[in-house]
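Only a single protein chain was left out; the remaining protein chains are all shown in position.
Let's turn to subunit A:
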Amino acid sequence: MSEWVKSDRQKERERVRTVRARRSASIATVSTVVFIVLVVWLVTNSPGWPRVSETFFDREQLVKALPDVLSGFWLNIKIFLIAEPLILVVGLLVALARGITTPAFFPIRALATLYTDIFRGVPTILVIYLVGFGLPALRLQGVPTDLATLGVIALTLSYGAYVAEVFRSGIESIHPSQVAAARSLGLSHVRTMRFVVLPQATRRVVPPLLNDFVSLQKDTALVATIGPLEALRQAQIHAASTFNYTPYLVAALLFILLTIPMARLTDHLAARTRRRRGA
């Protein structure tokens, strides 16, 4: 059969499409510019603007605070890099424990349920207080006293509960026919989970998990409340000595810089899943 030679009609059609694409792009640009100009005009013309500009956007303060806040921020990064894998492990184990149906293991299931109920219910900042001040006060052998470590423990406890629920919903979203097929092949419950259910469930929960991690990245700032010198604490120290709030802005910008790549990665993965489903 003949090969495809683009017809004049198709060439004309593609020309129309290009024109329309160009038009939509220029409309988008214009409306974005108008929007930004409007917002900037509104903010800079507000009555309190000169004062806000002075206390939040002071270049000199920015330069002075940046090194300290940046070095504090390195601690934030370390906290969440250590907490993230721990949270994944805790979350997965708790999710699996909640799915155990063997009667003999009822206490484990009950404990897992109790854990998620409690730690999803208690505000993260309270967990940090309780762990940060309560745990060392027990004076038990081997309990860490390093504030950042205690912060990691608190964040892991708190986020582990959320992530467990994410994993659990992922496991439950796998159609029962998949379990039926695996069990029919003679695979045990554990092997069914390991080879059939979890690989599918994990793929499905990656976007909500990344969302929780974005949230975790900024919640590392809550650890400031028990004292370690991370970004927010450093900013507080600077602000307290000069009554200028620019250091807070510096800290905020650093957190945004950290979370934006994660947010884009989430979008990218979600888009990829949609494409694979052929939508």
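FYI, contacts are C-beta pairs under 8 Å (C-beta built on N, C-alpha and C of every residue); 3 or more make two chains touch, one makes a residue touch a chain; residues count from 1.
Definition applied: contacts and distances are computed from a predicted model.
*Asks:* Can you tell which of "Cytochrome c oxidase subunit 3", "Dihydroxyacetone kinase subunit L", "Acetyl-CoA carboxylase biotin carboxyl carrier protein subunit" or "Polar amino acid transport system ATP-binding protein" UniProt lists for the chain that's not drawn?
*Replies:* "Polar amino acid transport system ATP-binding protein"
*Asks:* One chain isn't shown here. Among A:Gln10, A:Ser173 or A:Ser188, which residue touches it?
*Replies:* A:Gln10
*Asks:* Taking the full complex into account, what residues of subunit A touch the chain not shown?
*Replies:* Spelled out for subunit A, the touching residues are 1-2, 4, 6-7, 9-10, 13, 16-17, 20.
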